[in-house]
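Mind looking over this structure? Questions follow.
Yeah, one chain of the complex is gone here, protein chain that is, but the others are all in their spots.
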Amino acid sequence: MSQTPPSYLQEGQRLRDWLVTRDHKRIAILYAVAITGFFILGGIAAMLIRLELITPRGDLMSAQLYNKTFTFHGVVMVWFFLIPSIPNTLGNFLLPLMIGARDVAFPRLNLASWYIYMGGGVFTLVCLVAGGVDTGWTFYTPFSTMFSNTHVILVASGVFVVGFSSILTGINFIATIHTMRVRGMTWFRLPLFVWSMYGVSLVMVLATPVLAMTLALIMLERLAGVGIFDPALGGDPLLFQHLFWFYSHPAVYIMILPSMGVVSELITASARRRIFGYRFMVYSILGIAVLGFFVWGHHMFVSGQSMYASMLFSILSFIIAVPSAVKVFNWVATLHKGQIVFDAAMIYALGFVGLFMLGGLTGLFLAATALDVSLTDTYFVVAHFHYIMVGGAVMAYLGGIHFWWPKVTGRMYPEIWARIAAAMMFFGFNLTFFPQFLLGADGMPRRYHEYPDRFQLLNVLSSAGASILAVAYALPLCYLLWSLRHGAPAPDNPWEARGLEWQTRSPPPKHNFVEPPQVDRDSPYAYEDA
Amino acid sequence: MSNVAGHDQPQRHDDDGPPPSSLGGDLGVLAALFVLLAATIACAFIPMGVGNMIASLAIAVAKALLVMVFYMRLKRDAPLLRIVAATGFAFLIVLIVFTLADVITRIPLLTS
Amino acid sequence: MNSATARLAEQFDDVSQQREASTLGMWIFLATEVLFFGVLFAGYAYGHLLHGAAFAEAGRETDLVLGTIETSVLLTSSCLVALAVRAVQLGRQRGAAVLLLCTAALGTAFLVLHGFEYAHEYKEGLVPGLHWTQVGPSAPYKQLFYFLYFSITGFHSLHVSIGVVVLCVMAWRTMHGHFGPSWHTPLELSALYWHLVDLVWIFVFPLLYLLGRHG
Partner (left out) sequence: MTLPQASSEAARIDTLFYFMLALSTVVCVGVLIAIVWLGIKYRRGSPADRGGREQRDLGLEAAWTLIPLLLFIAIFVWSVKLWAELRTPPAQAQTIYVVARQWMWKVQHVNGQREINTLHVPLGRPIQLVMTSQDVIHSFYVPAFRVKQDVLPDRYTSLWFSPTRAGEYELFCAEYCGTEHSHMHGRVVVQTPAAYADWLQSHARQGMAAQGAALYRAMGCSGCHEDGASVRAPDLRGIAGRSVALADGSIQVADDGYLRDAILLPRKHIVAGYQPIMPSYQGRLDPEDVLALIAYLKQSGDAAADPEPRNP
């Protein structure tokens, strides 16, 4: 062993050293701080929504304010938290480590993408201060172009700008995975997390430009009063919906693919077991990433879309559920003959599997055209996508944060608190969102500021669950920050995991590895060979 | 081509890119582009119904291929780049085809 | 002067890997550009499908002569920038710099010509949202066409402007000996970008300028 260089955290301590850093690990931290801020903002909006909905009457906020609140919640959570969450924090930190590279292919671009993200965030916050926007995160025309008199252009600019951050990250990751793998790291030796980053980058690169341009067209239509979505000129509001969902459906996979990658790492490490059906897991990541572009029309079954198109989108939506189902079965099969320990990471991972499964199964209801007619635009849909995005993506994100916390910070977190938080989160989440399935099946439309009295009981349950969930989310923030100073120093490989990131020090030095890491096993999950 | 990342490889001073093109080739491509430009303008003035659009697009695709294959050096550069280029266009076609598939089939369901 | 290893960024092992990553990254970026423009083309396809006759009528009113000159200018510039890359690969930096400046000049000429076109259309009242004086039964659909016309050509001109600036920077760097036969990746990437600008125009020209000419 040569002399040990300082860790990436010790390199330069001034604020300026952080703000001009090109180290992928530091950029990951910058992202983590920023998205945590946005998560808190979006979470406050969510709490306001749940508070308002405790009573059937709109007694807390005006209708306009309520509409602005759920729009803000949607915009911030989708574009400023979920989309960048795992790729830009864990992905940025781990991708080069996992493939044995010194950094990503384009470190300056990586830093630029963070600044662009912050720029988009500034637009959105300015919009909030200026009075907000009330179109819903979906910006449906002609409401967003001709009828809303709120700050649509500001927030659309914010999302437009943040899209470039996504695109740059996607380009960076694909180029990195293709060209920067260490000797011996062949494609089928890549950890599934890396594969999921590859899939997610494909989606970011191919879908995001469409969203950006579509929002640009919305802005143009607001400015010029003319546009291709205006039916009076022979345009079509449904054209907007097509373009919007061409991005926004694959965007769901931007949120869930990385989670699948994280969970594969967590389960194998906690079960000390190779992943079951590695190749199939890889193919299903790629399959989901590509097929995800062919199903967007299932958001439009009652929109006035052609019935033939609806049938096509319906069958394709059923087909894309197959790889997701197989992934769930493979995760469970991985437990077979393992050495399972139920540490915090494992609780998060299994929580993910359960919630993702529920979200996926209810997705089948919505893929079935006949059921979608009555269920779409109700709380059933709200519950469904929160199971995927919050139950799925956020659980996996926090699970990943815990699992790699020792590597990132060089400190151990308090295990018992982590388990309590994970269990609380699972319970609080279900209490919040399961009643919403019942509400939706009972016919409560979404985005309602006031609602008929018969829905009150379930809404109160949901709000009660939300308060538990809020505490559960606040816990990790507290004990993880506490552990930065008071946590036990972490060994290089506390979980005895097999990925290359565990071959280096905790925290890693600036260029990740003192000596090039060795890829001497044919699987990233060779737990039994030890 | 993707496994070049060996730490123990000797440092090379050449970047492994495609060799320089030939002057005649580049000028020949330009000539071909101008011929196609003339052809597409000529075609536009012949009434062919829907054939006009097909001819226009076919010639445009031919011109685009010339530029990509020769000027952008897809022919001699790494095969992966061809896949990337094709993917961009393929997803654009998915966007357009699926969207139009809705627009042109907005008729009542033909039930037997 | 042209030591390739001096240009090697610290995250790469060798120049070959660096070039491979950079060109790959650039091509992925170009693919996203295709999808950026693709949204406008999808809008065009929609409009043309539903209002073919009005689109043809509107297409006839575009300036075919200027459009053809602009096309020729861009095609030629594409050839010049390819020759510039070739020249630098052969070690002729001066020639390459001149070729790059010529390319940038052609790009500027394109922008100027387009400016004339826009000015003319403004006078004719063909600018939706700013100055639209068309009346008649098909006027709304023609407005849709001209909305797309200005969105597509405007967005394209933005790309041309960026391209001109990039080409000038590359010419300056070539003059100062930053590139040589063994290392010229930035120049190559800029050339790729310029070709994309040309590529988009190859589709814009028939769709906007040649529409309805036989009617």
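Here the chain labels run A, B and C in written order, and each chain numbers its own residues starting at 1.
Basically, contacts are C-beta pairs under 8 Å (C-beta built on N, C-alpha and C of every residue); 3 or more make two chains touch, one makes a residue touch a chain.
Nothing here was measured: the structure is a model prediction, and the numbers come from that model.
**Q** Tell me which residue among A:V20, A:V33, A:A333 or A:V471 touches the hidden chain in the full complex.
**A** Of the listed residues, the one touching the omitted chain is A:A333.
**Q** Among A:G12, A:G119, A:G443 or A:P494, choose the residue that contacts the chain missing from this document, as touch is defined above.
**A** A:G443
**Q** Which is it among A:G234, A:G261 or A:G297 that touches the chain not included here?
**A** Only one of A:G234, A:G261 or A:G297 touches the chain omitted from view, namely A:G234.
**Q** Please pick, from A:A325, A:A423, A:A470 or A:V514, the residue that touches the omitted chain in the full complex.
**A** A:A325
**Q** In the whole complex, what residues of chain C lie against the chain that is missing from view?
**A** 50-54, 137-138, 140-141
**Q** Across the whole complex, list the residues on chain A that are touched by the chain not included here.
**A** Spelled out for chain A, the touching residues are 58, 63-64, 67, 134, 136, 138, 140, 142-143, 146-148, 231-232, 234, 237-238, 271-278, 280, 302-304, 307, 311, 314-315, 318-319, 321-322, 325-326, 328-330, 332-333, 335-342, 350, 353-354, 357-358, 361-362, 364-365, 367-371, 373-374, 376-378, 441-443, 445-452, 528.
Here is the rule we go by: only the chains that are shown with their structure count from here on.
**Q** Averaging over Cα atoms per chain, report the distance between chain B and chain C in Å.
**A** 15
**Q** Between chain A and chain B, what distance separates the C-alpha centroids? Give it in angstrom.
**A** The mean C-alpha positions of chain A and chain B differ by 34 Å.
**Q** Where in chain A do residues touch two or more other chains at once?
**A** 101, 178-180, 206, 210, 236, 239, 243
**Q** Would you please write down the residue numbers of chain B that are in contact with two or more other chains?
**A** 4-7, 80, 87-88, 91, 95, 99, 103-104
**Q** Enumerate the contact residues on chain A facing chain C in the complex.
**A** Against chain C, chain A makes touches at 101-107, 109, 167, 170-172, 174-176, 178-180, 205-210, 212-214, 217, 220, 223-228, 232-236, 239, 243, 511.
**Q** Touching residues of chain C toward chain B in the complex: what are they?
**A** My answer: residues 3-5, 13-20, 23-24, 27-28, 30-35, 38-39, 41-42, 45-46, 48-50, 64, 68, 71-72, 75-76, 78-79, 81-83, 85-86, 89-90, 182-185, 188, 191-192, 195, 198-199, 202-203, 205-207, 210-211, 213-215.
**Q** In the complex of these two chains, what residues of chain B are touching chain C?
**A** The touching residues are 1, 4-7, 9, 11-17, 19-21, 23, 26-27, 29-30, 33-34, 37, 40-41, 44-48, 52-53, 56-57, 59-60, 63-64, 67-68, 70-72, 77-78, 80-81, 84-85, 87-89, 91-92, 95-96, 99-100, 103-104.
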